[in-house]
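Can you read through this structure? Questions will come right after.
Of the protein chains in this complex, all but one are displayed in their positions.
Order as written gives the chain letters A and B; numbering starts at 1 within each chain.
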Amino acid sequence: MWSQIVEEWPRFATYYNFIFIAKAAGMTLGLSALGCILGTLIGLALAVTRVTRSPWLRPLRILALLFTEVFRRVPFLVTLMLCFFAFQATGFDIPLFVVAAVSVTVIAGAFLAEIIRGGFRSVHQNQWEAAATMNFSLLDTIRLVILPQAWRIVLPPAFGYFVMFIKDTALASQIGVIELTYVGKVLNNKGFSAALSFGVILIVYFAISYPLARLGTLLEARLASSRHHRA
Amino acid sequence: MSYTLQFGQIWPFLPRLLEGAVVSLQIAVLAFCGGLLIGTVCAGVRSFGPRWLARIVGLYVVFFTNTPQLVQIYFLYFALPDMGILLSSFMAVVIGMTLNAGAYLTEIQRAGFESRRASEMEAAEVMGFSRIQQIRYVILPHVARVLFPPLSNQFIIVTLGTSMAAVFGVEELTGEAFNINAQTFRSIEIFSVTAGIYVVLTLAASVGLALLGRAVFRARTELI
Partner (left out) sequence: MHHLDITGLEARYGEHTVLSGIDLTVGRADVIGLIGPSGSGKSTILRVLMGLLPPVGGTVKLDGTAVNYADAAQVRRLRERIAIVFQQYNLFQNMSVLENVCVAPVKIKKRPRREVEEEARALLAKVGLGDKLKRYPDELSGGQQQRVAIVRALALHPEILLLDEVTAALDPELVSEVLDTIRLLAKEGMTMLIVSHEMAFIREVASRVVFMAGGRIVETGAPAQIFDAPVEARTQDFVSKILRH
C-alpha cells in the first residue's frame, strides 16, 4: 500500500487537486455551519413553542413535539432522500446544496430543540415564576431571564452537535453535493488508489473536526469552572 | 409537473421493507455488541492499562470519533482489496460500524469507570466487605446504573447509522427503499414509510431499553 501511495503521490499532489479538496472542505464546513445556524433558530422556536402554556397553542405544541421526536429518529440519509425527492416533485430546479442544507437544518433543528429545551429546564422554576408575577410575557421571560442563564448549559452540547454534523454531511455526497466525501470518490474514480483518495479525505476531516472538538472540550471546562450565572 | 401522493402502490412492498428492517437490526446489534466489547477493553486499558497502550487506544478513539463513518467504510471497502483483503459489502459495513461504535463506546465507558471513585468511597463505609464483594455489590451496580442511559442512547445512534449500509448496496431498510424506489418511482411515499419504520423501530428500542434499565439497574432514563 505504501509503495503505491508513494508512487502515486507526485501525480496526486497537484495544485488543481489541492484547490479541488480545499473547495470541498469549504462546502463541508459551510453546509454544517449553515445547517447549525438555521437549525439553532428552528430549535429555539421549537423549544419556545414547547414551553408555552396557552390551550390554543396545544396543536402547535404537539407539532413541535412530533417534529423533534421524528427527525431525531430518522437516519440522515433517509431525511436527505425525502428532501431531495420532495424538492424534485415541486418541479423547480433547486440546487443540490439547498436540498442538503435543508436536510441538515431540519435534523439540526430537531436535535438543538432538545438541547435548548434541556437548557430551559436547567433554569430554576423560581426564575420563571418571578418573571410571571411581574407580567413578563413568555418571550420576555426567555429573552431577559432564561436564555442569559441557560446558554452555558446549552453551548457545549450544541457545539458538540455542530462538530458531529461536519461528519454527518458526508452523506450529502449521495445526492451529488460536491463536498469532501464526494471529492474522495471522484479522485478514486480518476484512478488514484482508494487508500490514497479516502486516506487524504479522512485526514482532511480529521484536521477540521479534531481542533473544533478540542475547542468544545475547552469551552465546556471553561463554562463549568466559572460557576457565576452572569451573562 | 405535479406529484400526487399514492401510498396505495407501495403497500405491497411493505414486507420487503420489513425484511430490510430486520437486516438493519442485525447490523445494529452486531456492530453495537462488537463495539461494546472493543469499548469495554479499550476503556479498561485507558483507565487502568500501561501508559503506552492507553496512548494507542487514545489515538484510535480520537481518529474514529473525528472522521465520518461513511468515509471509514469507503476506506475499508475500497482500499483493503488492494491489500488482498476482500470484504463483502455487508462485512465492510459491519466492521466499519463496529470500529466506529467501539471508539464512541470507549469514551462513554471511560466516563462511567471514572465515576466509580465516588461509589468506592461508599463501599469503604460498608464495613466488612471484601474487595470482590465491593466490586460485586457496590461498584458494578453503580457503574451499570450510570452507564445504562448513554449506552442505550448510543444503540439508537448505531441503529440510525446502519442506514448508510445502503450506500454499499446492502439490502437493509434504506437499501430496500432504494430498490423499491427504482422499481416504482414512488419516492416520497417510500421514503416516508421508511422514515416511519425507523421512528417506530427506534422508539420501541428506546422504550424497551428504558424499561429494562429501570427494572434491572434502577437507571433513571426518561421514557421519551
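Everything that follows uses one rule, which is that a residue touches a chain if its C-beta (ideal position, glycine included) is under 8 Å from a C-beta of that chain, and two chains touch if they have at least 3 such contacts.
Computed from a predicted structure; not experimentally measured.
K.L.:
Relative to the complete complex, which of the depicted chains are touched by the chain excluded from display?
P.N.:
Touch partners of the hidden chain, whole complex considered, are A.
K.L.:
Could you tell which one of A:M134, A:I203 or A:A224 touches the chain left off the display?
P.N.:
A:M134
K.L.:
Where does subunit A touch the missing chain, residue by residue?
P.N.:
Residue positions of subunit A that touch the missing chain: 54, 124, 126-127, 129-136, 140, 144-145, 148-149, 228-231.
Everything below uses one rule, namely that only the chains that are shown with their structure count from here on.
K.L.:
State, to the nearest whole Å, the distance from the C-alpha centre of subunit A to the C-alpha centre of subunit B.
P.N.:
Averaging C-alpha atoms per chain gives centres 20 Å apart.
K.L.:
Under the stated contact criterion, what part of subunit A meets subunit B in this complex?
P.N.:
Where subunit A meets subunit B, its residues are 1, 4, 69-70, 73-79, 81-82, 85-86, 88-89, 91, 167-168, 170-171, 173-174, 180-181, 184-185, 188, 193-195, 198-199, 201-202, 205-206, 209-210, 213.
K.L.:
Flag every residue of subunit B that touches subunit A in the complex, lowest number first.
P.N.:
Counting only subunit B, the residues touching subunit A are 1-3, 62-63, 65-72, 74-75, 78-79, 81-83, 156, 160-164, 166-167, 174, 177, 187-188, 191-192, 194-195, 198-199, 202-203, 224.
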